[in-house]
Structure formats: structure tokens, C-alpha cells
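Here the complex is missing a single protein chain, while all its other protein chains stay put.
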Amino acid sequence: MTMLALQNVSKSFGALTVTDDASFEVPKGQALGIIGPNGAGKSTLFNLITGNLRADKGSIHFEGRDVTHVSAMERCLTGIGRSFQIPQPFEKLTVYENLLVAATHGRNLSESDVRDDCADILERTELIKRANVAAGQLSLLERKRLELSRAMATQPKLLLLDEIAGGLTEGECQALIQTIKEIHAQGVTIIWIEHVLHALTSVVERLLVLDFGQVIGIGDPDEIMSSRAVQEIYLGIDV
Amino acid sequence: MAYTVTTQTRASRITTALGAVLIVVLFALPFFAGRGTIQDMFFILTMLVLAQFWNLLAGYGGLVSIGQQAFVGMGAYALFGGVILWGLDPVPAILLAGAAALVIAVPTAFFAFRLNGAYFAIGTWVIAEVFRLLVAQWKTLGGGTGTSLPRDATRDMWFVELIKEALDVRSAAARDILAYWLALVLALVTIGGIYWLLRTRRGLALAAVRDNTEAAKSVGVDAGRMKWIVFLTSAFGTGLAGGLIYMQKARISPDAAFSVTDWTAYVIFIVVIGGIGTIEGPIIGVLVFFLLQSLLADFGSWYLLTLGVLAIAIMLVAPRGLWGLLSERTGLHLFPIRRRLIGGRLTSSEE
Amino acid sequence: MIWIDTVIQGVLLGGLYALFASGLSLVFGIMRLVNLAHGDLIVMGAYLILVLVTLLGLSPFVAVLIAMPMMFAVGWLLQKFLLNRTLGDDILPPLLVTFGLSIALQNALLEGFSADSQRLPTNALTTASVDVGPITLGVMPLLTFGSAVLVIVALNQLFYRTELGRAFRATSDDATTASLMGIKPGNIFATATGIALVIVTIAALYLGLRANFDPNIGPARLIYAFEAVIIGGLGSLWGTLLGGIIIGVAQTVGAAINPEWQILAGHVAFLAVLLIRPRGLFPRVND
Partner (left out) sequence: MALLQTTNLTANYGDFQALFGVDIALNEAETVAIIGANGAGKTTLMRSIAGVLRNTPEAVSFDGRPIGTTPADEIMAQGVAMVPEGRKLFPSLSVEENLLIGTYGRKTSGHWNLTTIYELFPILGERRNNPGTALSGGQQQMVAIGRALMSNPRVLLCDEISLGLAPVVIKDIYKAVPKIKEAGASLIVVEQDIAQAMAVADRVYCMMEGRVTLSGTPDSLSRDDIHKAYFGAGH
């Protein structure tokens, strides 16, 4: 069953086309990685899927329903959860309250209904000891974990992760990969943008390459990584 | 072990206890205080209500309005209209004042929400001016020169006779005491209501929208609806306060009831000086404001000049206001809204 | 015929409102700052001219030339040492600081000049009128309108023909990148506010010549200016002139129907535009 389908989606800012006729599908339960150089339009593609931006052309279907013109808030309620590339915690709220907002509003439940769920997520993402600390005081790793936790608190069917491993040490990165693997193992569909390639390839089943807003390739991670297009994009072209 | 959530702190338990004592003292005040004190307290309490609602709007909702005088004025005029035209008793007419403010808040929001940030601020001001000019056309209520509450309406007001007998005072003093008690109830309900709102999941959403609107939308918060809720709530409360203030004054004119200085500038200064975005801030602010007014009352415009300069200085030096400075140093919160998760794997951790 | 006369008077009145608004528009266009003390600064300008006229026995038209550099300095210092400190993502500090400034300024003027209304001395020229066909036009309104057009032409020249204008636009686009070009954004902002106050001084001249003024009339001028800016579209100077004209015509037409409706009609015109075109008539593309 198809979880998410993009058909000929385009988005421009003035003269600059940042998403150019993108089409692809993500089956339910799959983890898809998205790679591409800086400025390739990866985050824009995410914003189009989550509804933080609206597509100029094309359509986006989620679980068979056309969500092209649905707001970010409603898409969250239908089961699309996201993390932001630059962590965007609610700084004055505590870690627990950050999750509470997501859990109560993202699922329309009362605080007491979701208390144990939130605590459970915080245990899994190893933030439980920091539950009562204001999010503004967290370290980078903790902020990344909070991004992940908050997205999880909406109980998404589709989880979008935007460069969640960037800027972490190798050990921190491994711990985070483990957490993401566990979430994936529970059947959550994942789309993950990442520059830390070994983190990405250790989780995803399929890889999509984006350049100039266009889908250059999509398929088996090993094949994609050894393709000439990716070699050129990542290691440069010979003059 | 299961998790539980609490918002209480030791300070808040002490506050609750002291607050209960304070409330009893305040209710009992007319039994031992003079008429001047009662009038001062009425002024402090009504300004506190206006300040709490502006703070809800700007400090929590991010909606910086300079048009709160629209709701004070409309509320006041609705009360006068209800009393003069329909023969209502002034006391229940206060509810009419709130309702009228709520009614005009809908078109106001419809226009003002089309403007962002600073333009929203002046937009609300323009709309308040429109209401002032429209009300000035209302000839049965005195047009531009205004009118007074009919003598028999104020004389026969609910509870006045009761208070006269119980406290053995003249009817003018009894009306002041009645107004004071109503203001006290309004202030307590306002503070309690706002505190309650902030502790619900809507209050949490409000804080989330204030911290980061985009992220809030992405976790399912309806940011647009939060704006409406906050705007309408604060219009309703401001209208009630407006009705009450003019019930006590018993005389109204469009220029006074829609005064930007009296009903918005003062209120903004109170909140900024005390500390925006907290319940404690306006309480501190209104006390400082009253103190300054008493000290500088004889110096005319120097008083407002000082207030303006003080507000500028606070905004630049201590943008979280006096209460912000204090709570930053001491970690003190009299009205804690922060939920703390306890139990489970947190049992061993320090409180 | 009377209606044509009314409309023309309204257009000319619009020139005055455009003068009130140009400074506001300039400052907003460059640094996204809405100065709530703008109206009070106009009134302050009028008092400054009055003081110069009284002390030095000058004609208001000469006094304004002395007042202009003084007001430039006031604007420059105000921006550099006070308002620059409030710029940022949070809209509260600039709003509250300029609102505090507005109240402080009003009351400082009250303290200095009392609440009595004042007027700049007029002479034969300023009370004269000319006949254009069947319509009689006051010299003063014509001068006002001409000055408004001149101010806008001059501002456009400054913006699009000079190095300073380039720096204004570049800083407005992206202050950090502008600093990589050797531009000091803080000084650019100070200069912009200085220029805005020069325009304010011109507006003050006509304010004081055409009608009485007192320390409390600033906020109403701010509102007219604000309405003109919003109607015209943020950042468009010609749009601001048109916005001023729309307010002016609405007011004179309103007043012709019922004198009490003058101000109200202007506000209603503003709300109508807001309803139909919330971004104004000539919105800037990249806002």
C-alpha cells in the first residue's frame, strides 16, 4: 500500500525553481533516504510534504487522500510528523511540555491521556532525565532528540526527519541511529534527509537523490551511492 | 512506577495560603477602610483587570493592540445604553458591557488580523477611533458631549440599600463599596481564569505558538484559532471592566471612554514595567503605577512624561520587567504553570 | 460642480497626508520599523518652527530651512542611540519604545508649550487663492500638494539615482550582506530616520500654516499617515501619495455630506481598502 505519493510537484521562489516536477511514491512501512547537495531543494521538498509550503503545481496524496491543499496543522492530524533541520523547540516550555503540546493537539487528546505515552517516548529517546528542563537550555544532541521525540508524540504514520544526525559525534550519532531503527521497526514509515551518509544507509531501504530540485535517481542505496551522478555530486567533477 | 504531573511548587503553596488571607482582607476592607482608600483600590483593581487582559493578548498571544479603548468604550456605552434605553439595573448591565465588547471584537479581529505586527497595532487603534466616532453620533446617549446615568438608576442600584444598612454609610459611599467589591470579584476571576487557561492544553498551545508558530502548526496546533480565542476573551474581559469603571463614574463621554491614554497607554506601561508575559507582572506593575501616580500627581504632565521614559528604559534594560528581573534572580513563580513530570525514572532525580 | 470642487479640495488635502506619511513609509521601507511617535514628531517640528519664527522673527518658510537640519540631527541621534537598539525579530520592543516616546513627547510639549493651540503666522500669500475656471483653489493647499509631489520625486531620485539610495535598498534587503559591502547598517538606519524627520519638518510647516495645532494632535496625524501608507502598499512612495489622496477625498466628500462624518469617512475608506486589497494598492513584490 502506498503511504505517500507525489505527482509532478513543483515549487518556485521568484525565478528560482527549487522543486522541479518531482514524482515518487513511498510504500507503507518503508524508510526512504533523501540525499543531495546543499541547495538541492531537500528541505523545500519536506516543507511541501508537511504543508509548511504549498506546491505551485502537482499533487500530494497521503494514504490515498489528496492533501495538496491541506494545511500543515491538518496534515499533522492525519499522521504526518516532522523534525526540523534546525531544531525548533518551544524554548520556554519544558521538554515534557514540548511533547505534551504535540501529543494533545496532534491527536486531540487530553493531557492525562497522553502523559504515559510522552514519558514513554522520553524514555526511549533518553531524554527522560531532562523532562523538566526548559527546552532552551538543552545541548545540541538533546535538541535533536527533542525534535525526534516531539515528532513521535504526534504518533505519526509517516515521520519526516531533516538532518537529524548533523553536528553530532560518532557515538551520539550511533545512539540516535539505534533509536530511529527502533521506531522504524514498529512500522512507522520514514523519510529521512541526511548528510551523514553512513547513518542514513544503515537505516533506509531506498535512497532518493535530489539535485536542482529534480529527482535524479531513486532505488537501492548501494546502487545509488555507486552511481556516477552521486559521485559527481559528492566528490566533485574533474575539470 | 507510574508518572504523575504537578505544577505546584513550595512558593505556589505559600502563595495560595497567603492569597487566601489577602482575599479575605480585601473583601473585608470596606469594614475598616475609608472611602478614599476604597476608591483607590477600585482604580487599582480595574486597571489590573485591563492590564491582565492586555498581557494575555500581547504577552501570551503576541497580539500587540493599541485599541483596547474600543472595548472599554463600547462596554461602557452598552451599560449606559442598557440603563438609559432599556431601564436595566446597572449591575446586571455590566454583563451587557462584556457582551457588547465581544460583539464588536468580531469585526475588529476580522479587519485587524489582516495586518501583521506593528500594523496590527495601529490597525486596532484606527478601529477604536471608528467606534469612538460612531458612538459620538449616538444622539440619545448625548452624542459627542456624553451623558450621565439617571439619578434613580444609580440610587436604586442592586445591593446598594443592603450595603448602606449593613455598613451604615451614605448611598454614595455604598455605591463605591459595591463597585469595589465587583471590581475585586472581576479581578479575582480574571487572574484565576487566565491562570486556569494557561494551565489547560490550550494555554500550552498558546505558549507553543508564542515560542515558534511554524513548529506549533507542525505538531497540530491551530494557531489561527488561538489568536481568535485570545482576542475575543480579552475583548470580553476589557468590556466588563469598561462597564464597571463607568458604572462607578456614572458619567460618560466618547473622548473619555475611548481614551487611548487612559485605557491603553497606562495599561501598556503597567504591563511593561511589571513584566510582560507573566501573571505576576501586571500585579507589580499596577502597584508601581499607582505609587508613581500618587507621588507625581501634582506635577501634571511630568507624570506621564516620567511613565513614558520609564517604560522606554525598562524595555531597553530589562525587557522582562521588574517581575522578570526578580524571578530570574530567585526562580520564584507565584503562579507556576510549568508542568513537572515526577515519578517513574525521575524519582531518584533532584526536585 | 460642487462635487468636483469637493474632490479637488480632497486631492489637495491628500497632499498634506502624503507629507505626513512619506517619512513613515521611508522608515518602514528601509528598516521595517513603525514609529508610533511619528505624529508627535510632526507636532514637535511645528513647535520648533514656531520657536524659530518667534525668536528670530523669521518667515515660517525661512524658519523651516533652519529647522530641517536640526530635525535631521534629532532623527539621526534618535535612531542611532535609541531605536537601533530595539530592532530585531521581536516586534514588541520597537512598538513599546516608540509608544513610550510618543507619550513622553506629547507631555514634554505640554509642559513646554501648554495645551493652548498655536498657529504659524500666515501672510497674504498663504491666504490667497487662484481661480481655475469656475473653481477656486487656495494657494496654501496647492503649495502643500506641490511640496508632497516634490518630496516624493526627490525621495525617488535619492533612492534610485544615488549611492546612498543604493545603500538604503541594499541594507533593507539584507543588512548582514550589506555590512560585507562596507555599509554600516546602524548609520544607514540613522540617516534614513534623519531624512524622514526632514520630511516631517516640511509636513510640520504646512500643518502649522493651515490649521491650529496643540501638543495632543500627534496621534491623529500618525493614524492618517498610517492609513495612507497601508492603502498605497508598504514601501511604495507613489502609492503613499495615492493613499493620502484617497483619505483626503474621502474626508472632504464625507464632510460635504455631513460635517461630523469627515474623519469617519477617511477611516471607512481605509477599512474598505483593507477589505478588498489587504496588501494595499501597490504592494512591493518581495515582502
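So that you can tell them apart, the chains are marked A, B and C in the order they are listed, and the count of residues begins at 1 in each.
As a working rule, a contact is a pair of C-beta atoms (placed from the backbone, for glycine too) under 8 Å apart; a residue touches a chain by one contact, two chains touch by 3 or more.
Predicted model, so just to flag it, every value in this text is computed and none were measured.
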Neighbouring shown chains of the undisplayed chain, as defined at the top: A, C
Contacting the left-out chain in the complete assembly, out of A:27, A:166 or A:217: A:166
Chain not shown: contacting residue from C:167, C:190 or C:222: C:167
Candidates A:8, A:23, A:110 or A:139 - the one touching the absent chain: A:139
Missing-partner contacts on subunit C, residue numbers: 163, 166-167, 169-170, 172-174, 176-184, 286
For subunit A, residues in touch with the removed chain: 14-16, 37-40, 139-140, 166-167, 169-170, 195, 197-198, 212, 232, 235-239
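By definition in this document, only the chains that are shown with their structure count from here on.
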Category of the chain touch graph - line, ring, star, complete, other: line
Label of the chain whose CA centroid is most distant from the centroid of subunit A: C
Central chain (distance from its CA mean to the mean of all protein CA atoms): B
Where subunit B and subunit C are represented by their mean Cα positions, the distance between them in whole Å: 34
Whole-Å gap between the CA centroids of subunit A and subunit B: 43
Centre-to-centre distance between subunit C and subunit A (centres being mean Cα positions), rounded to whole Å: 49
Subunit B residues within the subunit A interface of the complex: 2-5, 201, 204-205, 207-208, 210-212, 214-223, 338-341, 344-346, 349
Partner subunit B, residues of subunit C touching it in the complex: 33-34, 36, 82, 85-86, 91-97, 99-108, 110-111, 219, 222-223, 226-227, 230, 260, 263-264, 267-268, 270-271, 274-275, 278
Residue numbers on subunit B that touch subunit C, as the complex places them: 58, 64, 66, 111, 114-115, 117-119, 121-123, 125-127, 129-130, 133-134, 136-137, 144, 260-261, 265, 268-269, 272, 276, 300-305, 307-309, 311-312, 315-316, 319
